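Structure incoming, see below.
Of the protein chains in this complex, all but one are displayed in their positions.
Labels for the chains are A and B, by order of writing; each one numbers its residues from 1.
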Amino acid sequence: MLMKTGTIKARARRRALAWAGLAVAVAAGIGAGSVIWQQAQIDMPVAKPGQGGAALVERGRAVALASDCVACHTSDASKPYAGGMTFDTPFGRLYSTNITQDPVNGIGTFTDAEIVGSVRNGISQHGRRLYPAMPYTSYTGMSDDDALALVAYLRTIKPIDSKPPENTMSFPFNQRWAMAFWNLMNFKSGRQLPVAGKSEEWNRGAYLVQSLEHCGECHTARNFIQGLGSAHLAGGDLGIWKAYDITSGPGGVGTWSDNELFTYLKTGAVHGKANAAGPMAEAVENSLNHLPDADLHAMVAYLRDLPANGNPGSTPARTGQGQAYTGTTALRASHPQYDPNSDALGAEVMFNANCATCHAVTGKGVGEYPRLFGNSVLGATDSTNVVSVLLRGVRRKVDGQEVFMPSFANLSDAQVATLSTFLFKQFGNSKVQVTAAEVAKLR
Amino acid sequence: MPDSNSTPMSADVVIIGAGAAGGAAAVKLLRKGLSVLMLEAGAPLDQGMLVSNYRNGAYKNNHMAPYPMMPWAPHPNFVPHDNGYLIQKGPAPYTAQYIRGVGGTTWHWAGQAWRLIPNDFRMQSLYGQSVDWPISYDELEPYYCEAEVEMGVSGGGALAGDYGSPRSMPYPMDVLPLPYAFERLRQRYQSVGLELLPGPQARNSTAYDDRPACCGNNNCMPICPIGAQYNGSMSVRRAQGLGLNLISNAVVFKLETGEGNRIVAAHFIDQNKEVHRVTGKHFLLTANAMESVKILLMSKDERNPNGVANATDQVGRRLMDHPASAVEYLADEPLYVGRGPMCPGSINNTRDGAFRSERSALRIDVHNDNPTRYLTEKYVAQGYYGNELNDKIKRDAERFVLLKSMFEMLPDPENRIVLSDQKDAWGIPKMEVHYRFPEYVHRGYDVCREHFADCVKASGGTEVKFSERGQYTNSQHITGTLSMGSDPHTSVCNKLAQAHDHENLYFGGTGVMPTAALVNSTLTGVALSLLAADSIIKASV
Partner (left out) sequence: MLSRREFFVSSGAGMMLLTLGAPTLLPKALAAGGALEVPVAPAPFIALADQLCGQIGVDRELINLVHHKLQSTLPGLDTLVEQLLATLPELSAPNTPAERLQLLASKDPALKNLFLRMNTALYLGTVEDAEGARECVAFESVAAYQAVSDFVEPPSYCTGSPNFWVNPPAYALQKDAERHA
């Protein structure tokens, strides 16, 4: 802070301000410290008489399903919950932990309080702070009964003696105690309470969306230090995937019916509109598909009630854009050459040779192979997910039925860019354009 | 474009031919830590390009049409005319089709992935015909398992079981279900004692190897548009991920021998007519059963005046294929062939028995090719038009049935490939093919004709057309030319798939098969290539 020096009054004023500043700093420090102290208090719930046994474990299994623990805590499908999943961050690489009951590499030696503390406070055994890759920022809302149940269920998980690799976080991000300061700014510890005046169904939905299913961890934008921002469920950026706005405006899910939303959560697919891919495909496959229908309806009821993000009038609907492609006859008559090595390879040739087989020459789809026009990913203003789907494909297994789209990573950056731009122009939001450089970043 | 300054021109193993056999062997060798250099005469091929070429093609009945032919690596082509690359010396035609390019001929096959049965290995001992293999079914069985995993084979199930080929491991994927047409025919053919089963196919019934499940595009030949059907480029790509050094547009014209008659180098000419030389400790020749022969015969030197591996003049002899006869007819009920994979089922309870001492056994493929174009060409040429044409196309396509049998050729040393005096555009000799059918096959045709007639009768067939006795088409199962055997006077390699004359030269692919048996040869060719790779691995310790 610049000040004129020199006058006695100025110096006195400066001294006063300095003392004031110090006082504020100390107060802030004490305030911060108290928040840090408070956040570190594990509220270990106490079991009520009769609360226990098989019923509690069963409830815990349902809580674990809804919280989708297995998705992040498994890297080898034959070793569930044994950890080892990689999370690449700008600050280094994290691996999920082994949460089986193994006493050496898992959580076999954890007390109940240490388990609850990990889940709801982000504080593990021996006060070790967890990175918010573990979404304790959402799980903190978990009710006491659910927390007790989850502990009971975790205690039944077969011990697997598997040690995940060590994290490779760069300094100073490998200093876990520093997470306390991150938590100061980005974490509000505490149980999620029902909102008065809302129905039981709404509250159940709110609890599932905000706490257990932790939808906001993907669907809410983050601030500059990766804490969750305030535009709740208005869309989040996962780098190679974009989690869309799921509030009620046209840019969100305003143009979907309740039944479509329910169907999407339950199966990952809504005919003509949407097909879950990437992380959402996993969420459906591992978690949402297994929830009772009543829970899914509750989540829909809650999502429906979210005010539309931004200015709904100016945001185009993600669905219902684009039209059928009618250029195949003309294309065939010109029998264009397909040179796989050329970055100038035409979009329509590529579309016909690579996409039309399953998606039909017009893009209307066949059987389970989706229709392209009207699709909510092609209708978005952001091209990330279309490009990611082309580069990575789609894989989902729900109710024994497998859905699979191969990857087209064999196409060059320029080819993917040309094809994507065409797909948007023809079948979706015609303003979206994709460059080769953007594709390269998404590989 | 090879550049000897920047590309390594040497490896532990040099593989010639980037098809299914070479690709699968490369994967195996690389996983064992050996370095591999692969030379492919043709160019890299791209699925999107091939699909586009097919759809743009003017001769859709020619499965070779989508495959570009490089001037330095020509392949035989017979539609619309014979391009004269494979010179037919007769008396019977041998109109082989194969692809010279990265991935090889499995880019356009029907994906049938059969094992031989144990008796197929003992034709001479059991039936006094043909020859015995120097190995048993049991010795090849582990390599069949490996080949099935590498390629992704679906098969078995309640109806088919193990098809008479005992298994030590389950199929990698469950069998693909029969199309409606085949279920109906299965029921009707049962009444005449013919058992139609869903076949084992190198075709995904679920997503496998990051490739989708078959969705019935009915275009297996000439190109599966989604990669649900295996082709050799998938193994080659996997090998590249493991460190394979692949040089395409590299036409090998000579194997150079050195001390002890070991192979010391392979010489190739590239698309700019520049000549290069690569060296290796071991050489594996998987350039299909015809082009491999050509390379060996061209490699004449002082030690080997008849060509490499040819001291006893056996290379290129015993050329076999599966002569095929056919019947087409219209069934008395709509069946709707054309839905699903092209060759999902066949009649197999005719492939073995005591009769093999007298006449060829047979197997009958029920075809599921969409008959629309074939029928329309016929009816348009006949003068149909308008609604009459539309109704006829629809009605006949719904009821169309095509059965194709295969017979077992015998390994006749006089059926052979030799070098021609004629040369291709790069100065490399073309090949002449001498081929004739034995009575053994004609007698098989006679029995087959009865089976065909039974099938027609059992399904109320009309407008029946049989192919003629002695007029057989080629099935593209080129076998026998590099025969495996214990006697160097009647074979080219031993039970390790090692050349009799050259300690470090091995062969893979269908040419190694000393008998043709009754099933499509590809799986056996790949298994033999894996056996050869195993021999190399053991010799490298």
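Some points to look at:
By our rule, a residue touches a chain if its C-beta (ideal position, glycine included) is under 8 Å from a C-beta of that chain, and two chains touch if they have at least 3 such contacts.
Since the model is a prediction, treat every value here as computed from it, not as a measurement.
Within the whole complex, the absent chain has one touching residue among B:Ser165, B:Gln201, B:Asn219 or B:Ser529, and that is B:Asn219.
Residue-wise, the contact with the chain that is not shown comes from A:Met85, picked out of A:Met85, A:Leu184, A:Ala231 or A:Ala324.
Of the listed residues B:Tyr85, B:Tyr127 or B:Tyr180, the one in contact with the hidden chain in the full complex is B:Tyr180. Touch with the chain omitted from the figure is made, among B:Arg55, B:His75 or B:Arg238, by B:Arg55.
Note on the undisplayed chain: of the listed residues A:Arg155, A:Arg176 or A:Arg222, the one touching it is A:Arg222. Within the whole complex, the absent chain has one touching residue among B:Phe355, B:Tyr384 or B:Trp426, and that is B:Tyr384.
Across the interface with the omitted chain, chain A contributes residues 71-72, 85-91, 132-133, 217-218, 222, 224, 226, 237-242, 278-279, 281-282, 327-336, 344, 346-348, 356-358, 360-361, 366-369, 381-384, 388, 392-393, 395, 407, 417-418, 421-422, 425-426, 432-435, 437-438, 441. Interface residues of chain B with the unshown chain, by the touch rule above, are 51, 54-60, 80, 176-180, 183, 205, 210, 213-219, 223, 225, 334, 336, 338-340, 369-370, 372-373, 376-377, 379-390, 393-394, 397-398.
Criterion: only the chains that are shown with their structure count from here on.
Centre-to-centre spacing of chain A and chain B amounts to 49 Å, using the average Cα coordinate of each chain. The part of chain B that touches chain A in the complex is made up of residues 46, 48-49, 51-53, 55-56, 206-207, 210-213, 215, 217, 225-227.
Taken together, the chain A residues at the contact with chain B in this complex read 332, 335-340, 349-350, 352-354, 357-358, 367, 369, 393, 395, 402, 404-407, 410.
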